[in-house]
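For reference, the structure I am asking about is given below.
Every protein chain of the complex appears in place save one, which is left out.
Right after this comes subunit A.
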Amino acid sequence: MTDRPPVSDWAKDFDHLDPRWVTEPYQIWDELRRQCPVAHTERYNGVYFPSRYADIRAIAYDTEHFSSRRVVVREMPPRVPTDSGKPKSPPGASTLASPPITSDPPYHRPARMLLLPAFTPDAIGRLEAKTRAICGNLIDRFASNGHCDAATDYAQHVPVAVIAHMLGLPEGDGEKFRRWIHLLLHEGIAENASFTQALAEMDDYFRVQISNRRSIPGEDLITFLLGAQMEDQPLSDEHIIGTLRLLLIAGIDTTWSAIGSCLWHLAQHRDDRRRLVSEPALMPLAVEEFLRAYAPVTMARQVAKETTVGGCPFKEREMVLLSFPAANRDPEVFPQADRVLIDRAENRHAAFGLGIHRCIGSNLARMEITVALEEWLARIPDFELADPASVTWSHGPVRGPRKLPVVFR
C-alpha cells in the first residue's frame, strides 16, 4: 500500500482510506454534514462525498448524471472496459463488467430481472435450514473454548458457505473466495496488480465451472444462468462470468461485515444482548437497526454529465462515494441517529441502497444475519470483547470488523 499524506481538512482533502476514517468514520461524517455536506478530495483523481441523506438519495436516483460504470473508487482507474454504455465486450477480454451492478439504463433492467426471482423472500426462505446448520457447525468448533474470533471463526464463514451452496461451488473453495475479495476490494483499491490478478484467477475459475455445468448441469445458479435468456438471446460467457463475480463478491464480504458489526455491538451492550435473548420477537427490528447504524456498503458512481446536487457542482468524470452508511446517520431523517435503538420501529434506512440498484441480495443478507445472530445467542448469550484495541476494521467499499476476538463463559 502506498504512503498516504495525512488529512488536515476532511471537507477539501478527505481520504476514505485514512486510518481515522476507517476506524471511526461517524464523527467525521457528522461534522461534514454540519459544515460541508458535499466534501471533495483531489485524491483518487477527484472524488465527492455527500453526507446528507437527501443528496445521497438524489444521486442514487439520478442515473442520467451518475453512472454505475465504475462502482468502486480506486487509486488508479481501471483500464478494462465496462458495460454501462455498451453491452458487448470483445470475446475473451477480461472485463470489469458485472451486470447488473455496473450497468446503467437501458441495459440494467433486463440483466437485473433475470436474477430477481432467485432472491425473493420465498426463494431465500428455502435456504434458511441450511444456513442454520452452517452456523451451528461453526459454533460447535469453538463453543467450549470460552473464546473465539467472531469475525474469522464465525461471521466470515456464514455467507461463504451459503453462496457456495447457491452457486453449486465446493464449500472448501471458501478460502480462495475470501482471498479474491481481499485482493479486489481491500489491497486492490490501491494496488492494481492485486486487482488484475484476482480478476484473472476468478475468470479462469468460473470458465471451468461453466464448462463443467455445460457437460453436467446442476440445480444451481450457474446452471440457471447458462439456460437463461435476455431479450431472446442466451447470455454471453462474459455476461455470466461478470454476474458470477458480482454474486460471489457481493454475497460474501458484505454480509460477513454486517454479522461482524452486529456481534461487535452486542459484545459491548449487555442490555441489548439480554433483551434479544428474552424477547426474540424483537430480532427483525434489531436487525434493521443494526443495518441502519452499521450499514457495511458504500458504493460509488462516476459523474457522467456535469450537474448540481445539494447546491454543489459535480464535475464530469470525477467519482462520487455514495455512502449509504452516512445517509443512515443523518439526524434530519433518523431521530437520535447516533444511537442504536434495537426497537426502533420507524426505520427507513438505506443500507441496501436506493433506486434501481437496490441490493439484489437484501433478503439473503437479512436471513443470514438473523440466523447467524439467533444461533449465536442461543449458544453464547453472554460474551464480551476480549480486547477492544485488538479489533480491526476493513477499508474500502465494505466496512466491518476483520479481527473480533471475544470471550464468553
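Convention: a contact is a pair of C-beta atoms (placed from the backbone, for glycine too) under 8 Å apart; a residue touches a chain by one contact, two chains touch by 3 or more; residues count from 1.
What we mean here is this: contacts and distances are computed from a predicted model.
Undergrad: Can you tell which of "Ferredoxin", "Fe-S oxidoreductase", "NADH dehydrogenase" or "ABC transporter permease" UniProt lists for the chain that's not drawn?
TA: Options "Ferredoxin", "Fe-S oxidoreductase", "NADH dehydrogenase" or "ABC transporter permease" considered; the missing chain's recorded name is "Ferredoxin".
Undergrad: Which residue from A:Gln209, A:Thr223, A:Asn363 or A:Ser394 sits in contact with the chain not drawn here?
TA: Of all options in A:Gln209, A:Thr223, A:Asn363 or A:Ser394, contact with the hidden chain holds for A:Asn363.
Undergrad: Given the contact definition stated above, which residue among A:Ile222, A:Ala286 or A:Leu354 touches the chain not shown here?
TA: The one listed residue touching the chain not shown is A:Leu354.
Undergrad: Who touches the missing chain here, A:Pro121, A:Pro280 or A:Pro313?
TA: A:Pro121
Undergrad: For review purposes, identify every residue of subunit A that touches the missing chain, sorted by number.
TA: Within subunit A, the residues that touch the unshown chain are 113, 116-117, 119-122, 284, 288, 345-350, 352, 354-356, 358, 362-363.
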